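For this view, one protein chain was removed and the others were kept in their places.
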Amino acid sequence: MPCTTQDVIAALCAGAKTITEHRDELVRLDRSIGDADHGENMDRGFRAVVAQLDSAPPETPAAALKLVGTTLISSVGGASGPLYGTAFLRAASALGETAELDGSVLVGALQAGMEGVEARGKAVTGDKTMIDALSPAVEAAKASAESGAGAATVLAAAADAAHTGAETTESLVARKGRASYLGERSAGHVDPGARSTALLLAAFAEAGEAGGAAGAAR
Amino acid sequence: MPCTTQDVIAALCAGAKTITEHRDELVRLDRSIGDADHGENMDRGFRAVVAQLDSAPPETPAAALKLVGTTLISSVGGASGPLYGTAFLRAASALGETAELDGSVLVGALQAGMEGVEARGKAVTGDKTMIDALSPAVEAAKASAESGAGAATVLAAAADAAHTGAETTESLVARKGRASYLGERSAGHVDPGARSTALLLAAFAEAGEAGGAAGAAR
Amino acid sequence: MKKILNEPANVVGDALRGMALAHPDLVRVRTDPALIVRADAPVRDTVAVISGGGSGHEPLHGGFVGPGMLSAAVPGPVFTSPTPDAVQAAISQAEGGAGTLLVVKNYTGDVLNFETAAELASAEGTEVRTVVVQDDVAVRDSTHTAGRRGVGGTVLLEKIVGAAAQQGTDLDGCHRLAERVSERVRSMGMALTAPTVPHVGEPSFTLDEDEMEIGIGIHGEPGRERVPLDNADGIVRRLLDPVLEDLPFTEGDEVLLLTNSMGGTPLMELYLAHGVAERLLAERGIRVQRRLVGPYTTSLEMQGLSMTLLKLDAELTELWDSPVHTPALHW
Partner (left out) sequence: MKKILNEPANVVGDALRGMALAHPDLVRVRTDPALIVRADAPVRDTVAVISGGGSGHEPLHGGFVGPGMLSAAVPGPVFTSPTPDAVQAAISQAEGGAGTLLVVKNYTGDVLNFETAAELASAEGTEVRTVVVQDDVAVRDSTHTAGRRGVGGTVLLEKIVGAAAQQGTDLDGCHRLAERVSERVRSMGMALTAPTVPHVGEPSFTLDEDEMEIGIGIHGEPGRERVPLDNADGIVRRLLDPVLEDLPFTEGDEVLLLTNSMGGTPLMELYLAHGVAERLLAERGIRVQRRLVGPYTTSLEMQGLSMTLLKLDAELTELWDSPVHTPALHW
């Protein structure tokens, strides 16, 4: 059950919906160890994404992800705008001309996205950032794809790992981003960017399953 | 039992003590319908008065009251400084060279003091100011003196009337002073200046009784 | 009480010392009695324009001392008018032989203390005139009451009359000009929060999260009415409407608009309110020719704002534009 441009767009819309639903939670998390805007920033960005997807529907998966990347960069601001924006742009490049994503193409896109965040933000695992959700997600996706799983299953594995990864940020002392200014006081709170990464991947995975089920029924 | 310079000084010190004790109450009253400084102003003024009385003890009752008047004017500020200051200066003038005060001299001083406040502040009875304590005090003092009472008794009558007068200000709508800015909202609170007038007269009367008792014992 | 203080009783003197250190080229201060004078005072043959009143309204008045505005300022204790001796001391430091104009905000305490100072100074041979500013339309005016408060309009008057004095206008001229400004200026203020006076230690009043006070003064006294919190359009309308009606200001009038922070209002909200006010005035055909936006007549950390309108003419505009060189106004 490969994943078409339509599935990608559906997944992105599901991601946007989950961000809107969790706007206040993300603001609250950022209020504890940052500046209380992550939910607002992401919500502004993904609303813009949905508007763009509606007004000029992309024709390939790569075009869809590229549109997300440029829209986030030009509407989010803050740290998360360029970081998520770069992640989607790099993922788009990794997809190339592919019309339908399978498990291993997806791994390549995820990996490229993560490397984009690393390149721009210079964070490593354990710094209490979105990398702590992304990096285990990539690993889990790889393992899943290597065992031959399809796109939906790979995404589900990535989402699970991201969720666990985000939870581990709670005990960490931040070394990057705004939370680092708090020093030891940053421990005891989940990183908002790791949480939004986990939320997005979970929404993509759920959409993938729905799409997969639809595909199986077709 | 006439009232000597020493008795006047003792009464003034008692007045100062009562003001210090009621500083917070007067602040609270002024906070409700004014600018929360009447207790602080009066306390600053009467501490200065006590310091002056100590450093250069006056030789006549009039000199004592004049010293109070000038000290209040130069240390209190606000509305109450010039008003109380004028009251004491006018009372001092009314005493002239008198060495010992009797009931009728006291009435003259009280009346002159009140007229001073009226002249400067232009308030009339019912405007919710210190006049609402002073004016009944003068009336009561007059009645008491006319019935032949001595200084202490006259003072006690004045103090009682001032107390009642101050209480009546609670229901009034202010027409003078800062409380007038509140319009109808000024009703329901005792006027701080009327309260301090009542407190001072009560302290003077108590000191008068003590002095009188001492005098009777002499 | 959350304040940056040493001994609360010394707050005025401590702040004055810091102010003198911050502006050594502009002002000199004394702390007993407390006063602030132009560094170059007395300026010979120039009318001394002197104001004062309780502290806690900074930059009013000390921040307006300097060439082109005040010759001296007399800060009393927080929210308490200064005593006559302090005013007299300021007069004797600032007076340059051309007489003194006292700018007094209409509060019983200020009026009485400045009045006494004026008498004492006159008795010593200084010519003294007084203008009483009473621009607050929130207070119903009547000869039977204390009358209207002096609030934000005071700054405009001090700037304009200070400019005239600097240009050599004599005492009579300065006094007439001051009366003329006073007649043409009106204000109204509101608060979202109350100030806390250092010697009191708790807020002067309390407001719920969804309430505001309309028609407040600058001494922590509650306002004329407590109403539900409104948006910026609603708030500005509630301030401007009574101001416009009072003078009245009408279509075609040229005005100076002062959007004044009560102290703790973020500049972002102040500019936002200013924009609303300009829009509402434009709708009525009133032409805003000059504007001033910032914390100029404050009430400690109170959040809120006031709107002041001055009806301009060529003379007032020219005096407003002429140079001023003080800690808080400078052009």
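Letters A, B and C mark the chains as written, and numbering starts fresh at 1 in each.
The criterion applied here is as follows: a residue touches a chain if its C-beta (ideal position, glycine included) is under 8 Å from a C-beta of that chain, and two chains touch if they have at least 3 such contacts.
Quick caveat, the model's predicted, so the values are computed rather than measured.
Shown chains touched by the hidden one, complex as a whole: A, C.
Residues of chain C in touch with the missing chain: 1-6, 11-12, 14-19, 21-22, 55-56, 58-59, 63, 78, 192-193, 195, 209, 212, 229, 231-233, 235, 259, 263-276, 278, 288, 291, 293, 295, 298, 300-301, 303, 305, 330-331.
The chain not shown here touches chain A at positions 27, 31, 33-37, 40-41, 44, 73-83, 120-121, 175-178, 180-183, 185.
Operating definition for what follows: only the chains that are shown with their structure count from here on.
With every chain reduced to the mean of its CA atoms, the largest distance from chain C is reached by A. Distance from the chain A centre to the chain B centre is 77 Å, each centre being the mean of its Cα atoms.
Work out the mean CA point of chain A and of chain C, and you get 56 Å between them. Shared interface positions of chain B, i.e. residues touching 2 or more other chains, are not present. Shared contact sites, meaning residues of chain C that touch two or more other chains, are absent.
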